[in-house]
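Only a single protein chain was left out; the remaining protein chains are all shown in position.
Showing subunit A:
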Amino acid sequence: MIEVTRLNGSVFVLNADLIETVEANPDTVVTLLNGHRYVVKETPGEIMERAAAYRAKRGLPPSLT
């Protein structure tokens, strides 16, 4: 789980294992495996770092593949 920020500044926690794509257009849109989309303030790079850090903390390889 990683902390991300909505455009209005509220912070919520996202299940990093469910992330399918992260794209900047230029707002960062995180698409989950279940099709939900979230527009967040963080850059795609930050999301990747946080997701990798979260998986490392659990002793998992940096990504599913």
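Everything that follows uses one rule, which is that a contact is a pair of C-beta atoms (placed from the backbone, for glycine too) under 8 Å apart; a residue touches a chain by one contact, two chains touch by 3 or more; residues count from 1.
Criterion: contacts and distances are computed from a predicted model.
Its UniProt record calls the unshown chain "MotA/TolQ/ExbB proton channel", which is the correct pick from "MotA/TolQ/ExbB proton channel", "NAD(P)H-flavin reductase", "Branched-chain amino acid ABC transporter permease" or "Amidohydrolase-related domain-containing protein".
Screening A:L7, A:L33 or A:A56 against the full complex identifies A:L7 as the residue touching the chain left out.
Within subunit A, the residues in touch with the undisplayed chain are 6-8, 10, 23, 25-27, 29, 36-39.
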